[in-house]
Each structure stands twice: as structure tokens, then as C-alpha cells.
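One structure is given below, encoded as C-alpha cells.
The complex appears here minus one protein chain, its other protein chains still in place.
Read from first to last, the chains carry the letters A and B; within each, the first residue is number 1.
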Amino acid sequence: MLKAAQRRIIIPFLIPALALLGIFFLYPLIKTVDLSLNEFSRTGTMRFVGIDQYRLLTGDPAFFNSLKNTFLLTLIGSGMLFPPAMAIAWALSQRIHGERFFRFVVFAPVVLSVAVVSLMWKFLYHPTLGLINPTLESMGLGALAKIWLGDPSTALAAVTFVSVWHGIGIWIVLLCAGFERLPTDVLQAARIDGAGEWRVFWSIMLPMMLDLMRMLAILWVVQSLQTFAFVYIMTGGGPFGSTDTVGTLMYRVAFDQADFGYAAAIGVVLVVVMLTVAKLLNKVMKRDDLQY
Amino acid sequence: MTSSTDLTERPTPAGPAVTPHPPVPAPRRRSGPPRPRAPFRPHHLFFYLLLGGVALSSISAYAWVFNVSMKTNREFISSPPWQIADAWRWDNYVNAWNQANIGLFFGNSVVISVASTAIGVVLAVFAAYPLARITFRFSGVVLSTFLLGLMIPWMVTFAPLYLIMQDLGLLDSRLGLVLVYATYNLPFNVFVLVGFMKTLPYDLEEAAAMDGAGPARTFISVILPLMGPGLASVAIISFLQNWNEFFYALLLIHSPEKMPLPLGLFQLGQAADYGTNWATLFAGMMITVTPVLLGFAVLQKQITKGLTAGALKG
Partner (left out) sequence: MKIAHKLLAGLVVVPCLALTACGGGGGDGTNQATAKAPDAKSWQQDIKGGPIEVGVLPAVGTPSLKFMEDIAAGIEKDHAGADLKPTFANTKARPALEQRWRAGDGLDVDYTMFDGTNPALLEWADSGALLDLKPYLDQVDTSTGKPWLDQFSPAVMQFMEHPATKKIYGVPSELSLQVLFYNAGLFKKHNITPPATWDDLTKAADGLKAAGVDPIAVTGLFEPYMGMWSDNIWLRTVGYDKAHDILTEGKGNITDDPGFLKGLQMLQDLRDRKGFLKGFEGTDFTAAQAQFFQGKAGMILMGSWLVSEMADVIPKDFELGVLQFPTVAGGTGDQASMLAAAQLMSVSAKSENIPLSLEWIRRVTSVETQTRRANEIGEVSGVKGVASPPGLPGISDVVAKADRLQASYYGLMESKAKDIVYPEIAKLLFGKQDAQQALDNLDRGLRRVHGN
């Protein structure tokens, strides 16, 4: 009876959102697939070429290079993002002193625009005038000084770090919400049983937040596979393609070369890749639904 | 300049604050008064170090931006990044205010971001409910459709989107931008909210049904009040996205009187790139960032309250 009653609300609840999604998203999406089967002139006239664009894509080293970099960025970024975000969210859930202050400052960079953050870090990374190298040198660690953005072996990590630094606040807010929702009595019970905080974290908090973690991991993958702005502003994909992501490649193809068909094909492949990765990730991280 | 005729249909956001008392006992979650500050324990040292490091980096970032906003352009170029500006130059702020049309654009930004965030969050929470809590045949398909929205890079869909906006007469209108922003918030919001709803105890609805509440009422009075943390998170994130969004604004809005703030900042950024006018850009940044930070500082109290409110009920 409950089920039957609930079914009545499915449609009215879904319709408004689906209507917006249909008009402003699904329709352009269908058109995008359509675009990818065409060749474009700069003026926007198109000619149907079937799967030619996809065939071109399979032999394009720039595409595979960008795909590789995008995956690397996702991987490096998740390492830079999740451990500190988790630790900070945990810390903030501990009602430590200055919690409100810390919450505020941790979140503050999110509000800065990407352009300004990129500009600032470009100066901080500057090999001779910046902050990082001169500091390292003055500490006698000159050997660690690198041409961060100009060295193909460090550039991708350097850009990824900036994007993580800028956005970590959002992830912490999401994780904090997760910590807030943990059942206090279970945690208290564990503490009363003599479990140390570290133990509580590992054996109780983490497993209970696994669902959330899975969600965030997928979200991170999806978001970083689309990375564009930081790379575009800080390195433009260089040095020699070592930071080129699928996003920056698509931008160049679409806007510099006005080749919307090819850009759309890249986009469609990217979507397929994302769906596959998300699905895999979901499977790997899937546990029996915890209900508490 | 904060209201717009385009926006008369704007729905009021439904939130925990206006909901009646739940007809069922609150779930087994945190109870009792807020805990006092925890006494210092060894692992807190790690926390303080970590938080201190992060705090230092973000404060330095703001200090840097503020410092540059007080320099002349020549000073910016010729002095080391951390050298203190040699005078208070508030005229950079005056210039930024005038050049980026901040007074006008700020109003537009507020209207557009608030309206789109409200629409995006309200529609998403309604859509998320059946997807998370009711099993129906195509729920997987519908959910995937939403999630697909997370995965479409904007560069490919913008050309068809432009044409549809043109056909609907929504080009160069604030309403059009609001609807686009709301739509692009939906997938993320639905994704997060479905995740949150799934972790709520499954006996909530059954208990409400026992008490004779219909499903819509159960949703409004039982589920929504528990969504505090989730709603707060998605609202903040959507708002920030809408507040900072630049590309669609550039694409869809042509009249200066309808432009949001990022377009003003964009022009300042171009003046910096192609005219070394950095000081003004940084002053403009400070002007646009400060109200948002203040808003966050004030709202933070509400948000923290919202986070615990759900648990304190009953």
C-alpha cells in the first residue's frame, strides 16, 4: 500500500527537473552526437561525413596524449585531494578550538576566481622571481628547486596542485556533511569501549562513509576528466603537450580550428570513457548497502 | 537594481526552516545539546598542524591579492611578490568599481545566482526523492540521465544550446541564463542528494505511513528536515558555481545592463593581460570576493546550525 501510494508522486516530482534537463541539456546533447558525424566550416555549415571524425580520432596521437594526461591528472589529483580533505573534515568534526575560523579559511580560496588563482600561482612558481624556489634556496634546499611549470616532468603535478588547492574547500564541506551525519551513539559506544580516536576513524567512521566516499570519488573523476581552466590559463597545455588535457585539446579544436565536428567527437568519446570509469569505480567500491 | 521582471516566477525555496514537526520520532542520530569543545588530545596536534598549514596558505593568498591591489602596476612587476606595497592606494578600488561596472553587475549576479541556485536545488531535491527512495522500473535510466549531465563538457554542447536559446527567445535575457545555470546545477545536486537520501533509515516512510501521512507529506515533513547538511552543501556549491560562471554568461548575454560580475572581471583580466593593468584586476577581485566571504561567514552559522538542527528535532 505504501509502495502504491509512493508511486503516485514519482512523476510530479520528476517532471520539473526533467523538463529543464530535456530542453537545456538532453537536446544539446543529442545535437552534439549529431555534430560529431559532420564536418564543419568556420561559418557553421556542416556536411555529413558519418564516422570519419571517429576514425581520425583513433590515429591522433594528440588525443591519446591528452587522454593519458587527463588520467594522470585525475590520479595525481585524487592523491593530493582526498587524504588532506578527509583529514581536515575529520579535524573539523572534532569540535576543536577555532573550528569556525578554520572552516572559514579552508573554504576561502574557493571563492577566488580561477584566473586570479592561476595568475598568483604562476608568480609563486616563477623559477627566479617566485616564492617557492627562492625559499627552497634560502633553506639550503636549492636542489629541490624546479622549473615547476616549465618542466614536463613537474608541470602536470604543479597545475593539479593548484586546482586541488583552489577547490579543496568544496570537498571538505561535502565530507564534513558526511561526518556530521554519523550516528553519535555508535561513535560514543566505541569510545566508551576504549577505542582510540584513530581506531574509531578507521574502523567505524570510514566504513560508514564509504557510500559518500564512492560518490565523491566518482565526482572527482568526472570533474577532473573535464579539467580545463587551470591548464588553459597556467600552461596552455605545454610544455610540448605535457599538460594538454582532453578539455584543452577540445577547446583548441573547437575554437582555434573551428572544427566542431571533431571537437564533438572528442567530447562523445570522453563521455563514453567517463561513463566506463564511473561504472568501474562504482563496481570496485561497491559494498553491501550499510543501513544504520 | 536587484529585482527583475524576468524573475517573477521564481519559486520560494523550501527548506527545513518552514517544515512542521515531524510526525515520527527523529532517527537515532546525534542527541543531546551540542558537545562542548573537546579537551586537547594528542591527535589534535596533527589536526592543528594540518589546519594551520592550510589556513596559512589561504590567508597568504588573500594577503597577496590584497597587497597587489595596493601596488602600482610598475611596483607589481618590479618588486618581489611578497614585498609590501609602499602606500595605501584605494584609488585602484575606485577604478575597478567604475571600470568593471561593479554596482550594476553585482546586482545582476545576485539575482541570477540566487534564482538559479534556488530553482536548481528545489527541483533537484524533488527529483532526488523518488530516485533514492522509491523503486520503479526506469529509476536507473532516469538517474543515469541526470548523471550524464555531470559528464558533458560544456565546450561541445554550447553551439546547439545557443541555437535553442535563440529559438526560445531566451538569448540575452537573465531568465535564460537562470534556467541554464539551474539545469547545469541539477545533475550534481541530484547526484549528491540521492546519495544523502539513500543513507537515511529506510523505516522513516513506513512509520509515517502508519501515522497516515501521504507520500508527499511524508517527503515534506519527514525527509526534507533531515536533508539539512545535504541541502546546505549543494546550495553553497551551486551558488558558487553560478556566481563564478563565465563562459555561458559571455555566450548568452550581450547587453551590458544584464551582465553578471564575471564578465566585468573578465574585462579587467583582459586589461591586465593586454595592458598590464594588474592592480585594478586585483582590486576588482577583492571587491567581488569580500561580500561572498562575508556572506559565507554569516551563513556559516546558519549552515552549522542547519547541520545539527535535523538531529535536535523531537
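What we mean here is this: a residue touches a chain if its C-beta (ideal position, glycine included) is under 8 Å from a C-beta of that chain, and two chains touch if they have at least 3 such contacts.
These figures come from a predicted structure and were not determined experimentally.
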Chain not shown: contacting residue from A:39, A:52, A:137 or A:151: A:151
Omitted-chain contact residue, chosen from A:68, A:122, A:191 or A:214: A:122
Missing-partner contacts on subunit B, residue numbers: 73-74, 76-78, 95, 99-100, 136-138, 142, 145, 158-160, 162-164, 166-167, 171, 247, 250-251, 254, 256, 266-271, 273-277, 280
Residue numbers in subunit A that touch the chain omitted from display: 7, 10-11, 14-15, 18-19, 21-23, 26-27, 30-31, 41-46, 59, 61-62, 122-123, 125-129, 147-152, 234-236, 238-241, 252, 254-259
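Note that only the chains that are shown with their structure count from here on.
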Geometric centre distance via CA averages, subunit B-subunit A, whole Å: 17
Residues of subunit A that touch subunit B when the two form their complex: 1-3, 5-10, 13-14, 16-18, 20-21, 23-29, 31-32, 35, 44, 84, 87-88, 90-92, 94-98, 100-117, 119-120, 123-124, 126, 129-131, 134, 165, 168, 170, 173-174, 176-177, 180-181, 183-185, 197-198, 211-212, 215, 219, 222-223, 225-226, 228, 246-247, 250-251, 254-255, 260, 263-264, 266-268, 270-271, 274-275, 278, 289-292
Residues of subunit B that touch subunit A when the two form their complex: 28-31, 35-38, 41, 43-44, 46-48, 50-51, 54-55, 57-59, 61-62, 64-65, 80-82, 119, 123-124, 126-127, 129-131, 133-136, 142, 145-153, 155-161, 164, 168, 179-180, 182-184, 186-188, 190-192, 195-196, 198-199, 201-202, 205-206, 209, 214-216, 219, 229-230, 232-233, 236-237, 240, 244, 262, 265-266, 269, 272, 281-282, 285, 288-289, 292-293, 296-297, 300-301, 304, 307-308
